[in-house]
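Shown next, in structure tokens, is the structure this report addresses.
Of the protein chains in this complex, all but one are displayed in their positions.
And then chain A:
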């Protein structure tokens, strides 16, 4: 029996290896994705004052740090029973959208587009963003501008573009200035336009690669995402599971997550495998991220993105189960994030200085959930009378997707090795 190891797995933030064991006829018999890094955040936030934790956990991921910052501060707010002012909620949401715009632009243009724009068979040495800059400078220019505006949005509201710091229990330590608001407003229509251009580019590529999209990495799983009144929502409210064929739905609030989510320790990876507890392991494995978000919502919350979602459903079905359709789903969200950011920037409360309520530390248990750019994210802390963390649980975005990523690689391997 042969064995193939692919290491390091590239263009995956974090650390991965894939091993493919082949049977005697050279067909893949066993495919494993090994996540090889562990840092232990659940342990080392214990003993820290809870208000410090939103400044520690962003280091889980340098790409979606803002989502960790916000899920974390929401968890502390919930544990201490803090009611935060509506202006603070809006400014936090804008911070979140900025991160979404940066991350989705990064993921599509810097990580996925090189394969599409330059072709999957291009020399690996140029099949990256540098190659895109040479081959399609217009595309690169838009990618850079979207990331810049996204990061500026985070810096304007969060104090730092990477690892923001303003989220404190009770609200924010600082409000956004009018000057920064005006700067962002001046660019937001262009960003919405770029968002639409990105979708057009994706659709033209789809035509070229539709066979690949419909054959590689097509798997049936549950989907988990966030909605508010049934509509797609980046920042919070209600979790929704949808079954592989779309027939079944389950909804729950963040505080009820223990009833719905389980995690299973596996031998071959530092990452645990989360699953829908009502269904069980492994049948209840699920996907999160853009594809899941588009699959679980009834509609998008902004008009242009909703048009795009309808078209997407026509092309890929509902729920769509093609892993490569993630790219188009991501672009729909990128457009929606720009549209929603515009709504917020036009709201006078976005520069209100009423952003902090009084809070008292106390013993409590709180769950904070946001949709991070790669998927729904959970932080849960327990605190003692002084507001010091005594217990923590985190289910982070990429973790949710690891088991199904493995499944998708398995399926892709079967297709790719079929003719050997």
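The rule is simple: a residue touches a chain if its C-beta (ideal position, glycine included) is under 8 Å from a C-beta of that chain, and two chains touch if they have at least 3 such contacts; residues count from 1.
Operating definition for what follows: contacts and distances are computed from a predicted model.
Enquirer: Which of the following names does UniProt give to the chain that is not shown: "(2Fe-2S)-binding protein", "Phage shock protein A", "NADH-quinone oxidoreductase subunit J/K" or "F420-non-reducing hydrogenase vhu subunit G"?
Expert: So, among "(2Fe-2S)-binding protein", "Phage shock protein A", "NADH-quinone oxidoreductase subunit J/K" or "F420-non-reducing hydrogenase vhu subunit G", the name matching the hidden chain's UniProt entry is "F420-non-reducing hydrogenase vhu subunit G".
Enquirer: Please identify which residue in A:56, A:135 or A:250 touches the non-displayed chain.
Expert: Touching the chain that is not displayed is residue A:56.
Enquirer: Would you indicate which residue among A:85, A:98 or A:170 is in contact with the undisplayed chain?
Expert: A:170
Enquirer: Under the stated touch rule, tell me which residues of chain A contact the chain that is not displayed.
Expert: Against the missing chain, chain A presents residues 6-11, 13-15, 17, 19, 32, 34, 36-40, 42-44, 46-49, 51-52, 55-56, 58-63, 65, 106, 110-111, 124-125, 127-130, 133, 140, 144-145, 147-148, 151, 158-163, 165-166, 168-170, 173-174, 257-258, 261-270, 272, 274, 281, 356, 359, 361, 380, 386-388, 391-393, 395.
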